[in-house]
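This is the structure I have questions about; it appears just below.
Missing here: one protein chain of the complex. Every other protein chain is in place.
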Amino acid sequence: MALRAEIRKKLNHFTLDVSLACAGGKILSVVGPSGSGKTTILRIIAGLDAPDEGIITCGERVWVNSRAGTFLPTQKRRLAMVFQDFALFPHLSVFKNVCFAARDRSLAEELMKRFGIWHLKDTRPQSISGGERQRTAICQALASGPEVLLMDEPFSALDPITRRKLRMAVAEMKGELDIPIIHVTHDIREALFLGDEIVPVVSGKVFHKWLLQFMLTTRGAGMCPDREDQGDVELEIYDTRKEWKR
Amino acid sequence: MRIKSLVFIALVLFWGIPAAASEGKILVAVAANYMMPFAEIAAAFEKEGGCRVEPVFSSTGKLYAQIINHAPYDVFLAADERRPALLFQEGLCEEPFVYARGEIVLFSGQSDFCSRFADWMEAVQSDAVRKIAIANPETAPYGAAAVAGLREAGLYDTLYDKYVFPQDIGQAFQYATTGSVQAGFCALSSAMTDEGKKGCYFSVKQAPRITQAACVLKRTQNREAAQKFAAFLLAQDSIRIKEKYGYR
Partner (left out) sequence: MDTGSILDPLWISFKLAAATTVVLLAAGAFLAYLLVYRKVPARPVVESLISLPIVLPPTVLGFYLLILMGPKGALGRSWEGLFGSSLLFTFTGIVIASVFHSLPFAVQPLKASFARIDRRILENAHVLGLSPFKAFFRVVVPNSVAGFAAAAILVFLHTMGEFGVILMVGGSVPGKTKVASIAIFEAVESLRYRDAWVLSLVLALASFSFLLVVNALNKGEYDGLKG
């Protein structure tokens, strides 16, 4: 099953205009500097925002067709989303958070054991670390048995070691899940590591030349997926873009 | 208890009316039922060369509570004999005298109401009359008279479910004119106002007349003027005015 999205929406400083497709079992990484409209793309796919124009389909099902006036509400799209900075339910324990939309509890338990958070099952999400919360959020999303998984900067708030561990875990999961996964990040190394396909987005447009330019710079060329021990590279991306424009 | 209402009651009870009686002016506490004739009587008194008369209208019970807490009134016109007598016993006023006898009627805001029944007893027992207003008999002498009338007619207990007890005779009249109740026991004087003429009334023979007594309060700073006004309440002019409003 594949997810296809053609989206156009006027934002404050530019018009978002992208076209994406992601097959089952694959990860599509949308990468770009902050404020480029990446998160809006995810929110539109999730149905939390509406596009001005566009078509979104998931397999045979039409989620959005602006011409026909179709708009399937979020709760009927059977997707899951890992929010940036987590959106866990503060009134529920970690286990109940994971079970929130789970088909069965044994799946929730299995996932929690796999992500190493089973020992936290009775704790409230407010009293666990950022990495544990993010694992909880991923378990919660996967336990709901989604047909599409969306991840918005899932690892950006974490320390490098936790980040690396979680990336590995998600990469492992992808083959088993066999669903389209759309992943949004400002970190190009993360995109290179996780993405089967990478869509660079700048100011609301797909901008392959920018990625190419980035890859060609010495800094960028040195960024191998398995050598991710340095800090954030967002600033670098930004500078490269400016050079390109010049 | 609402703080606002508590403060309000405290203010009214203990500080009473802000403007104390001063030179050439008397402050008169008047039972609400006597509002209409009083305005005319006061005007006539002033025209005959008396001093200025400022009325404060309220229920007899409320005014009484203010007076025993030293409200600065000069004369008290009650709706009964009991409270002036109590004040006299406590040495707060000079000897009371009767200034008017009132009458209660069964009043309805519907002008065709009275043509549908033979008398008030048939009316109150009818299914068409679902609610009857009686001024709170504990505080309003007119309400007590209505209850006495109903008892005399042997109807008080059987009609108990129909009763509504507004705080004073004025509110009883208001319920009847707005149609909130089909009928209410009101003062004849209310039924004779312009608003009252839009409805109709039955007289209630079984109910006692309400003897209304007045007295000059001992606390007055203006004893001479107060006594002069008290005497004027029984003068020919005053009698003519009160009879116009159904008092005797």
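Chains: A and B, in written order; residue numbering restarts at 1 for each.
Convention: a residue touches a chain if its C-beta (ideal position, glycine included) is under 8 Å from a C-beta of that chain, and two chains touch if they have at least 3 such contacts.
Quick caveat, the model's predicted, so the values are computed rather than measured.
Of the listed residues B:P37, B:P166 or B:G199, the one in contact with the hidden chain in the full complex is B:P166.
One chain is missing from the display, and on chain A it is touched by residues 46-48, 73-76, 78-81, 83, 85, 87-92, 100-101, 124, 126-127, 140-141, 144, 150.
Across the interface with the omitted chain, chain B contributes residues 1-3, 5, 9, 13, 59, 61-62, 64-65, 130-131, 133, 136, 138-139, 163-167, 175, 178-181.
Assume only the chains that are shown with their structure count from here on.
Taking each chain's centre as the mean of its C-alpha atoms, chain A lies 80 Å from chain B.
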